[in-house]
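Note that one protein chain is taken out, while the other chains of the complex remain in position.
Chain nomenclature is as follows: A and B, assigned in order of appearance, with residue numbering initiated at 1 for each chain independently.
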Amino acid sequence: MAEVFQAIDQFPVTLKTWLLGHAAGVMPEWALPLLSAALSITPILAVFPLLFALTTVIERKGLGRIQNRRGPNRVGIPLTNIRLAGFGQFIADGIKSLTKEDIVPRSADKVVHFLAPIALLIPVLLTYSVLPFGRNMVPLDLPQTGLLFFFALGASTELSVFMAGWSSRNKYSLLGAMRAIAQMVSYEIPLILSALTVVMIAGTLSLSGIVESQAEVRFGFLHSWHLFTPWGLVGFFLFLTAAAAEANRTPFDLPEAESEIIAGYFTEYSGFKFAIFFLAEYLGLFAMCGLGITLFLGGWLPPFKFLGFIPSWCWFLGKLVALILLFIWLRGTLPRLRTDQLMGFAWKFLLPMTLINLFVAGLWHLSVTSVPMTVRWIGGFALLAIPYWLLGRGFEAQVGKREYRFAN
Amino acid sequence: MTLSFAILAGLTVGSAVAAMSLRNLVHCALGLVLTFAGLAGLYLQLNAEFVGFTQILVYVGAVAILIVFAILLTRGTEPANEPAAVSPWAGLPVAVLAFLAMAAAVLASPVDKRLAAPVPEVSVKTLGQKLMTDYVLPLEVLALLLTAAMLGAVIIAMKDKEDLQ
Partner (left out) sequence: MLGTGILKGMVETAKNFAGSYHDPERLTTVEYPEQRIAPKENARQFPMLIHDTEDPMKGLRCVACQICEKECPPQCIYIVKSKDKRADYKGQMQFYPATFDIDISVCMSCQICVEVCPFESIKMDTEFELSNTDRFGGLLIHKEQLAKSNEHYRKIHPADAAASDAVLAAEVAKAQAKAKADAEAKAAKAAAEAKAKADAAVAGPVPAPATSTAPQPTSPPAAPAA
């Protein structure tokens, strides 16, 4: 029985080695690494755009239910009357995006305008290559610098935002682009610092190594996820907040909010280019969630050892879907933050909290042998909760009675 | 001289030339970004993974954004249409002279005749340990420099707000 589950768990790897073995006799020597890379990439290119399509439908239906209405529930299988509760909506959206007229403003910078969506999509797709999707299932295993690769490509996406905003020759696009870049740059610091905490404890920048460092089984059944530590818990929420801001997701979606700035830096894009922007934005969100899962939630590890029969890639996908649903829930709940509130939140709250988190993680690691578990937990939480309360007070104090300078 | 080196070198030099010669300032900045990316590729070719990815993270992710913001906040969105002030042919003899001097210096040095030293297997761990032990002084001086830069930025931004009021 265990062999069956093992086979299901490793079937992508066995499939790939089988195909490569057969191709080795047929193809020349220099083509084999390319074929291996292509075989690794194909599942990513198949699964994640499909996940994106389903997410758009689930988001619309979920937001609808949160807002006391139904979401789309008519479009099912095209050319038939089968409704499928609206889950064919992404087909209709895809056909619409592909067949819309591609309008480029006359005074726009054509080359840069064309390259911006591509410059966004390529780094985002590249970030998927270092995420461990399951046991032995990392497309590109970089034992020295896996996490650094991810963050380097994440930083490159900001350039395409600028390209999109500037090449449109539109004041509002430019304004949206500047705000978006400022937001992304500011929130990169808490993002990287909260990830750095994990690197410090795990001792390696390799993502599969970080997952391995969470494989230790405690109390006989509990895998030691980083989430199950005080600094891990707080670090996870800090990471999620910074990831939401990096992905321009509510409550941090001011650069692309419809009621504020029409569409921000991609106002002047229509048709397929807009679809690429949309796709790249959601894929970036999935990649950030995937990284959060790898760093804090144990990657492809189950929480309890006795649940290990469920395949590892199932666990990864399940956690990814849970995080996506959490983001949809947050989108339906929270109002948007204004630009200055956004920046203040990053620099005055998230940054100090991540630094304190780093310090607490260091204390936790150094006191493994000397201090009993309960004391470590209580001490860790207290050291994190008190600054949280104090910093939070700084935000509430500003919400006082509003003074109207010219009305009195 | 492998194919990958030729492609990367061509990309780097070509985009550097474009960054110098294009009319539109933002196009020049984007050409510079391509140069940085080419340099990162060259680092990766030398198996210096950490430096290569840090080059992308710092230069493409931060310095390029800085250059672009500087252009935006000072020049506005109008494309530059000024003709070149000085004739380009005046700089050509100077460039050729400089290149000849550097080439002579490089070729005369013993770098060509030395045996290639075995590449040390440097991991990120050893890099970190060296930074914290042997090179801790430059690290702290850099931190001080960055703090001074940030303080300067905050002071400049604050002054603007006071002017408005």
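Going forward, a contact is a pair of C-beta atoms (placed from the backbone, for glycine too) under 8 Å apart; a residue touches a chain by one contact, two chains touch by 3 or more.
All of these numbers come straight from a predicted model, not from anything done at the bench.
Within the full complex, the chain left out of the display contacts the shown chains A.
For the options A:Ile77, A:Val111, A:Leu334 or A:Leu366, the residue in contact with the chain missing from this view is A:Leu334. Among the residues A:Asn68, A:Asn81 or A:Thr99, only A:Asn68 touches the chain that is left out of the figure. Counting over the whole complex, chain A has residues 62, 65-70, 329-330, 332-334, 349, 388-389, 391-393, 395-396 touching the chain that is not drawn.
The working rule: only the chains that are shown with their structure count from here on.
Between the CA-based centres of chain A and chain B the separation comes to 29 Å, rounded to the whole angstrom. Residues of chain B that touch chain A in their complex: 24, 26-27, 30, 33, 49-50, 53-54, 56-57, 60-62, 64-65, 68-69, 72, 77, 123-125.
Of all residues in chain A, those touching chain B in their complex are 109, 112, 142, 144-145, 148-149, 151-156, 158-159, 162-163, 166, 169, 171, 174, 178, 181, 185, 188, 203, 205.
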